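Got a structure for you, questions after.
Every protein chain except one is present and positioned as in the full complex.
After this line comes chain A, so read on.
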Amino acid sequence: MALLSGALAVGNLLADGSGGTTPWAIWLLLLADLGTLAVLVKLFFRPSAAPASATPVTLRESEMLSLQRLAQIVQRGQTSTEVYHVLLDSAVATVRADAAWIDLDPNHTGTDDTNATQYYNITPAQADSLRAGLRAHPLVEGEYVTNDLNRHPSFVGTSQAFRSVIQLPLRGLHFSYGTLYLLKAEPGTFNREDLSILQTFTGQAVLSIENLELMQTSLANQRTQEELKIASQVQDSLIPKNLPTDNWFEISSHSLAAKEVGGDFYDFLHLPGRRLAVIIGDVSGKGVTAAFHMAQMKGIFHSLMQENPLAKNERDKFPVPSKFMAQANAALVHCLEKSSFITSSLYIIDYEQGGFVFARAGHCHTLYYHALREEVFYFDSTGLGLGIIRNESYEKHIKNQFYDYSPGDVMVIYTDGIVEARGGSGTDEYGEDRLKLRLEESYFQEAEDIKNFILADLNGFTHGHPIHDDQTLLVIKFKSAQPLPLG
């Protein structure tokens, strides 16, 4: 009870002290939190300064409760429809309106589906006629009060069921949410305090709606983030964690996506006869679309690299790289958008023959260190990316290249996210030349150390720049050791 009389006194104090202009922000602040209110009451409330007889403007208990209800709707996670409902209820009760309705702005797509008008004690037809008449002569900024509707230009000389009308827009920071109409049968029945308290109500209602929308947007974002996190985990599971091991080679790998998910991929497959298939690829574009195609490409790799039981000899049991690319191209035709393509290189390394065969489908040139010649170079081979030509003529644009390796040779396979990484002024690219120099300085190290050496240099180069494309780097080093015994 002490708290309530305190609130009355604060209401007095504010209304009197501001000379008629009500400081809404302070009211809202006070009313948003009863704890704050209690503190302020302690600060400002002096029993002697609040004589019981003087009550020009008071904030009644019911009004306070209405405001609280509006404020709490957000905390309880209710809907905007409920906010409008409480607003209509509170407004009607507070000014003792005979009828009322709320129009919701159809241009503002609310978070609820309900954009329906809420009516109290008035038929839609009556509301239509009043709305149309009021709109025909719009006055100041949508807010309009009349205590004699018969003086309004649209209604002069007509007989109206309601003579006192308040029209209040529900205007937020960015949107107009609608308009609140309050009606009384008798003329001259609305006063300045009625308008003031209604402005507070609509202000609080709009605030609640905006908060609700903010909450819903942030919830939706959170869900999207969660989904992306799952996608990222799924994609991570597609990237081989256990690199193939054998005495005759070392492999080290690195991959980093520019976004949660990416379009780079690589994979390995042991083939019979001490052979190893290594594939790398890059789907054009980034993000979710690229990630789907990346997963698809992995599927294509594993399904095409199956043993063909009809093969006449051992070496034909698995497709040669050029054949693989032609088959992959044919498979991708049906699912790749017209403007998308995939670049890929497939290597089949054969320890027994001491050589490898590869096909380059538009992918970055392979960097190679030749131990006997002590020379670092890029393989110069031609080959068209996948998904560019969508018919059988693709086969003419892809070929195999054979190469004999020696122990100590190093092969560096990567995607363009490495050589096109930006640094310096932001337009400089890391480049093939710089990558080649790093291999010239590090070829004698283990595969893992060569990779780390290149990455450290790359990170130094791109320092301070965001990565704008997925990066993949594989280093394969051939060793002189004998292979592990078969079986």
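We adopt the following convention: contacts are C-beta pairs under 8 Å (C-beta built on N, C-alpha and C of every residue); 3 or more make two chains touch, one makes a residue touch a chain; residues count from 1.
The rule is simple: contacts and distances are computed from a predicted model.
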Worksheet item: Quick one: the chain not pictured, UniProt calls it what, "Cell shape-determining protein MreC", "Anti-sigma factor antagonist", "ABC transporter permease" or "NADH:ubiquinone oxidoreductase, NADH-binding subunit (Chain F)"?
Response: "Anti-sigma factor antagonist"
Worksheet entry | Residue among A:300, A:384 or A:476 that touches the chain left out of view | A:384
Discussion item. Just to verify: which one of A:340, A:401, A:442 or A:471 makes contact with the chain not shown?
Written reply: A:340
Worksheet item: For the chain left off this view, which of A:131, A:365, A:465 or A:479 is in contact with it?
Response: A:365
Practice prompt. For chain A, enumerate the residues touching the unshown chain of the complex.
Written response: 284-285, 338-341, 343, 361-365, 382-385, 388-390, 397
